[in-house]
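Worksheet: the structure to be examined is printed underneath.
Note that one protein chain of the assembly has been removed; the remaining protein chains are unaltered in position.
On to chain A.
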Amino acid sequence: MLSIDRSIVAAIVAHARRDHPDEACGVVAGPAGSDTPTRHIPMDNAARSMTFYEFDSMEQLRVWREMDDRDEEPVVIYHSHTATEAYPSRTDISFAGEPGAHYLLVSTREPDTEEIRSFRIVDGVVTEEPVRIVDAAVDPHAVQSYMFGQSPATVDYECSGR
C-alpha cells in the first residue's frame, strides 16, 4: 500500500493539470527505508509529449545525487496519462528501473476528475496496490491521546471542568 499525504497528491495533480495535454512526471523522495514520501520534486518531461515522458538525464543526476546526500530515496515515481487510463503501459513496464518505488499514475483524461492509481513494477511484473491518502495536519499518534476523539485542531482535555 502507498500512504501519501493529501497535500503531496494535490501538488502532483496540479502539476499534471498544468502540463496537460503533455505528460507530466516527477518524484516524491522520502527518507531511505521509510517508505514514506515527503518531498515532492516535479521534473521536466524532456520528451514534451502527449504520449511519452522522460526525465532529463542531467536533471535526474542532480536530483538523484541530492537524494543520496540527504539519505533519501525515490519513494514515488509519478507520471500522467492524458488520454488513457492510469495503468502502466508496456513502455512504462520496460523502463521501470526502481524496484523499491511506488509507480503512481494520474490520468487527466477527464477534465473534472483525476484517476490516481499506484503500482509496484518489479522484473516486468505489475502489481496494483491501494493508495491511502493521509492528512499530515492530523498526527495519528496525537489523536490517540484525545480521550473523547475531539478534533486535534481544538485542544480539549479529558477533564476540562466544563
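In this text, a residue touches a chain if its C-beta (ideal position, glycine included) is under 8 Å from a C-beta of that chain, and two chains touch if they have at least 3 such contacts; residues count from 1.
As a convention for this text, contacts and distances are computed from a predicted model.
Participant: What protein name does the UniProt record of the undisplayed chain give, "Symporter YodF", "Molybdopterin synthase subunit MoaD", "Cytochrome c oxidase subunit 4" or "NAD(P)H-dependent oxidoreductase subunit E"?
Facilitator: Listed in its UniProt record, the absent chain's protein name reads "Molybdopterin synthase subunit MoaD".
Participant: If the hidden chain were put back, which residues of chain A would touch it?
Facilitator: The list for chain A reads 23, 25, 43, 46-58, 60-61, 64, 73, 77, 79, 81-84, 88-92, 94-100.
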